[in-house]
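One structure is given here, and the rest of the page talks about it.
What you see is the complex with one protein chain gone and the rest in place.
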Amino acid sequence: MLRFVARRLVWMVITLAAISFVTFVVIKLPPGDYTTTVIANAEARGQDIPDSQIAELKRHYGLDKPFIVQYLTWIKGVVLHGDLGQSFAWNQSVASLIGNRVLLSMVLSIASLLFVWSIAFPIGIYSALRQYSGGDYLASFLGFIGMAVPEFMLALVMMYIGFRYFGQSVGGLFSPEYADAAWNLGKLLDLISHLWIPIVVVGVAGTAGLIRITRANLLDELHKPYVATARAKGLPEWKLLLKYPVRMSLSPFFSTVGWLLPGLISGETIVSVVMSLPTSGPLLLGAVKSQDMYLVGSFVLILSTLTVIGTMLSDLALAWWDPRIRTRFQKG
Amino acid sequence: MVQQTEVMATGTQHEAQEEVVKSLRDHGALPQWRLMWRQFRRHRLALIGLIVLIPIYFMAVFAGFFAPASADTAHTELPYAPPQRVHVSAEHGMFVYGYSSTRNQETFEQTFTVDKSKIVDIGWFVRGDEYSILGPIKSNIHLIGPAKAGEAFFLVGADQSGRDLLSRLIHGARVSLSIGLVGVFASFVLGMLIGGISGYVGGRVDNIIQRIIEFIMSVPTLPLWMALSAALPGSWGPLTRYFAITVILSLIGWTGLARDVRGRFLSLREEDFVMAARLDGVSRTGIIFGHMVPSFASHIIASISMAVPRMILAETSLSFLGLGLQPPAVSWGVLLEGAQNIRAVATAPWLLTPGLAVVVVVLAMNFVGDGLRDAADPYK
């Protein structure tokens, strides 16, 4: 098991390095660099910056160095000082801008993940055990719809319903009276009462997908010989189903995190834009639109890192759950 | 030569069933595509999906004819005009009532009422905005429209600049529906190539490619798309942008397909008929294209058909955020951008119809894909 963990950790570090490199490439992708922006800003104010000052700026930010050196300087700053660079548009350090927002994004994504699990597994298992029953058809049909409706559409419809019939905005995460208040129980309850709509909206697509996967997996397992063995042993039907095929089909429960989490973060991003939630989504969108590349890159970096960590945790959980994976690494 | 890949069936019941099925195949000797079609037809939802999709694609191809107006003909005096109902009377034939608008002096909000005194005659095959059919041939005949060209005719309402939403919906279908196909084609080429190499060569190459795929899959797609599209120069024209977006979507979308192809290759490599071909001295490319590809083509078709709707959703999401295609290009995502403002939606809920179109198309495509996947394993 230790070996397995060590391997996963090494692989995670490599992945993170790759992600950070890709991120930096993306940051550097648009033509021009920081000085271009500074000059443009200055010109907009009718000022003129002397060439010497520009050269000074370039030296200061290392923009005259080769690409790889720039990357190393940047990643050193990120890792050692948590320095993600400067937001041009906000004229602030990126780290100070996004801290809380990323936290809320993660809260929302993880809450959606739990929602997806708690809904999708029971329904998926039911669907498989009662294949071709009315409930199975209903679940399949709703699953299809869930996969076909884009998250932002669902968010829009929810907003429309809230606005039209309840005369209130369902956007945001806090009621006005709590928005700027310090954290207390009231604020927490307020948050929860606002949070469930985005959680459901973000989770719908993942739920639909996971129901289908659970159902298909369980259907595959249901007719395996080991189930017949268990039946031949004289176990009561429901008991053997739960102990054998259902347990086997639950391995995806863990491995799903790998693909579910990126999807949920994507969904969360767009839903937050529509419902104007104070998470990373709207800020990222603004940054993208103004080509505020350090801010954009930081979001990609942080969200990917969190996903990779989440995936690793789920892999460890899977190893705990499934002895085949656990023991594969025992002997090396 | 048609070979059916077989799922390893273990266990006696399945084995017995498999044998029954195998002898069916030996005796029935049905070609694979006919088996697939037979199975597909039995999937009722898939058939419905196909029946829905064919006319929609047909309408997209001949958008100019089916749309009452061009995509940007605007009646600026009628922003957010509500949908009209078609009436039929002996006196006028087919007609709609015109609008009369009043502006609230305090809020400056405009309200429209049906004005029964204004009658707009409409008809079939009327002349209106000029459009081109498949390139150079021009026409101005529209399936349905106002008898007198240029009059307001909004079957599903108008957008903020008084443009006919139905016409924009039909024109937008071209981009929305084609971007899925083009994008999937691009990811298909990438996926086939890389997945094929991974699966056929195996070993270290396979390992590296798999790690790369895992890496790409572990990145949340939307932020990455957003970041990449942020890097697109704003000066690019609609067509360049269309292709750039397609490339961005397929750069990330090929991984699933590559995994599929690889898996098939890996399992096929061990199959007897591949071994037999190899012993027969068939060349590598001969084995791949003569024996392996035909035997998993049906699976690949099925997974492609599932990838198209995902592409469509991706484009819609990006354009909705204002990051994909940009006006004056029209796609369903671009149209939905107008629905970002909840107040606008509250006054003009019909702005959400492009979303409905997306849902219908994606749903139909998922049905078809599901049917194809079932049909790819006709005996399962």
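When the chains are written out, they are named A and B in that same order, and each has its own residue count from 1.
We adopt the following convention: a contact is a pair of C-beta atoms (placed from the backbone, for glycine too) under 8 Å apart; a residue touches a chain by one contact, two chains touch by 3 or more.
Here, contacts and distances are computed from a predicted model.
Per the UniProt record, the absent chain's protein name among "ABC transporter ATP-binding protein", "Alpha/beta fold hydrolase", "Formylmethanofuran dehydrogenase subunit C" or "Nodulation protein E" is "ABC transporter ATP-binding protein". Considering the whole complex, the residue from A:Ile49, A:Ile145 or A:Ala228 that touches the absent chain is A:Ala228. When the whole complex is considered, the residue among A:Leu129, A:Leu218 or A:Met248 that touches the unshown chain is A:Met248.
Annotation for subunit A: contacts to the undisplayed chain at residues 223-226, 228-236, 243-244, 247-248, 322-324, 327.
By our rule, only the chains that are shown with their structure count from here on.
Taking each chain's centre as the average of its CA atoms, subunit A and subunit B sit 25 Å apart.
Interface residues of subunit A, counted against subunit B in their complex, comprise 11, 15, 18-19, 22-23, 26, 29-31, 144-145, 147-153, 156-157, 159-160, 163-164, 169, 171, 223-225, 228, 258-259, 261-263, 265-267, 269-270, 273-274, 284-285, 287-289, 291, 293, 296-297, 299-300, 303-304, 307-308, 311. By the touch criterion given at the top, residues 10-14, 45, 211, 214-215, 217-224, 226-231, 233, 309, 313, 316-317, 320-323, 336, 339-340, 342-343, 345-346, 349, 352, 355, 358-359, 362-363, 366-367, 370 of subunit B touch subunit A in their complex.
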